[in-house]
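Of the protein chains in this complex, all but one are displayed in their positions.
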Amino acid sequence: MERLRSSEKRGKALKLGRNEPKILVANRDLVLPGQPLAVGPIRPGDYVYVDKRGVLRSTKVGLADIREGEIRVVPLAGSYIPREGDLVVGTVSKVAGNTILVNINSAYPGVIIPPRGLRGRARAKYNLSPGDLVLAKIKAFDGVSAPLLSIEGEGLGKLVGGRVYMINPTRVPRVIGKRQSMLMLLKSKLGPEIVVGQNGVIWYNPKSLKHALLMEQVLAKIERESHVSGLSDRVLRLIESSGILDPRGSEAGEV
Amino acid sequence: MLDERITAELVGDYIRELAASGQRKDGRAFDEVREIKIRPGTFTKAEGEAWVSLGATQVLVGVKADVGTPFPDTPDKGVLISNVELLPLASPTFEPGPPDENAIEMARVVDRALRGSNAIDMEALAIKSGELVYMIFLDMYALDHDGNIIDAFALGSLVALSRTRIPVVEVTEDGEMIVKEETFDLPIRDLPITFTFIKIGDALMLDPTLEEELVSDAAITISIDSSGRVCSIQKRHGSFRVDEIKRAVSIARSKYSEVERILREQGGLV
Partner (left out) sequence: MPLIVEKKPEVLITEDGIRTDGRGPLDLRPIKIQVGVLSRADGSAYLEWGGNRVLAAVFGPREVHPKHMALPDRALLRCRYNMAPFSTPERKRPGPDRRSVELSKVIREALLPSIFLERYPGTAIDVFVEILRSDAGTRVAGVTAASLALADAGIEMRGLVTAVAVGRVEDWVVVDPNHDEDQWGDADIPVAFLMEEKEITLLQLDGPMTQEQFDKALELASQAADLIYEVQKEALRRPYEAVRLEILRRGE
């Protein structure tokens, strides 16, 4: 009850009417599993469930995200669960006949099945062996059988050279940033070759060992401080204070 | 999680490249030990204990005392039993079940360092010759595995043993055992310190992280006693040249006093 009352105060901007939802948290509040978020006519979004009495509750530790007609939770913890359309970076774990199994940092190993009738270059793309790193798209996932991956498309397929950094998958949206702002920042300052898989596997090709060490520091900072606002500024300061900025870097990033 | 071996393959080139240029991923020098911390507090019901972290690696060591019959060939010595449990909560690759060969190797290496340096005065643990002696159970528990668990175990064992207090037991003339209220300190005569090195290419690195361990070509564990003598060695996987082993021993000897000081300051050892 206490939480209900204090939240009403915080939510004073909301006009409470008969057919309007009662929102029990403020936007960007840290919420916990089971915590009541809202009552009434509002759509439960990601990581929100409706209990027997019609109360909308969080299923995860995360930040409340209140939008027009919907409340959802941006999770701060959890492993990667595939979703159709996601870009993922994985490693080929097994090639069995026509089936290529890919470890995508998830409880569900991905599968690539080369389309029939491919020849020449188009077919060569599927000559993958265990240990190869690939960028793929989740084409289909029904939540039960292995997610089907596709490497048909610009930039998809085997990644050659470069390095890998693993991050908690819940932090991926912060590595990318609003309208890709963080990713653009990283590309412009540290080199254009970086691919961020939704599964938390990041591939990048640094210009030098120094760039690689700085990239590791930057990604570790994003992972740790992802839920605190002003992250872009702090990341920029870290990069600038390192003193290894490549003057050509910004040009390369705009390509 | 990506399979550990695959992760190692992915970061392997990077770690090797860094090693070739004299660097490590976490910025340490090759002969630099990660931060050693001894967590204050009481965590067990043991007679001596220590929760030690070595970087992100964490172990808990407990020493329990009991009495029993001595081994026939050492009627005037106490008994030391060392046991390692690699708990499944310490790593996704550890499975529940009895200790595997890695766990048993670690337990025996720590045990040999203690015996090889006469760290515990085993003769002081006899109660009645050939009949009754103290039995010391050294239980080493891995909690969080980020590489070099064995050195963490060895450090934790030293602190735990040094803190061990045991109830005095007496045997009366008619053979009755009496457990007294008073206690005595487990008699510690030496402080053998264990140093594990790995080899990546030509680089010899002290105190490897898990990633470094997985990438390594070879590993060796060396214990040094307080007078600078080598008191146990275990070459683990891979192979070393003679000069590399000599170098490892000399680095271990040179690091002894630094680690000993940390143990004395943090572990409250006298």
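Letters A and B name the chains as they come in the text, with residue numbers starting at 1 for each one.
Rule of thumb we're sticking to: a residue touches a chain if its C-beta (ideal position, glycine included) is under 8 Å from a C-beta of that chain, and two chains touch if they have at least 3 such contacts.
The structure presented is a predicted model; accordingly, all values stated were derived computationally and were not measured.
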| item | value |
| --- | --- |
| Touch criterion as defined above, residue of A:Leu32, A:Leu118, A:Ala140 or A:Ala220 at the omitted chain | A:Leu32 |
| Touch criterion as defined above, residue of A:Gly143, A:Gly161 or A:Gly243 at the omitted chain | A:Gly143 |
| Listed residues A:Lys60, A:Arg174 or A:His211, member touching the removed chain | A:Lys60 |
| Selected from B:Ile36, B:Ala65, B:Ile200 or B:Ile220 as touching the chain missing from the view | B:Ala65 |
| Interface with the unshown chain - residue positions in chain A | 30, 32-36, 47, 49, 51-52, 57, 59-61, 75-79, 81, 107-109, 143-144, 170, 224-225, 227-228, 230, 234 |
| Residues in chain B touching the chain absent from view | 1, 42-46, 49, 56, 58, 60, 62-68, 83, 85, 87-92, 96, 98, 137, 139, 141, 143-146, 166-167, 169, 177, 179 |
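What we mean here is this: only the chains that are shown with their structure count from here on.
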| item | value |
| --- | --- |
| Whole-Å gap between the CA centroids of chain A and chain B | 40 |
| Contact set on chain B toward chain A in their complex | 1-3, 6-7, 9-11, 13-14, 17-18, 21, 23, 25, 27 |
| Contacting residues of chain A [partner chain B, same complex] | 79, 90-91, 93, 103, 105, 131, 133, 163-164, 166, 201, 209, 212-213, 216 |
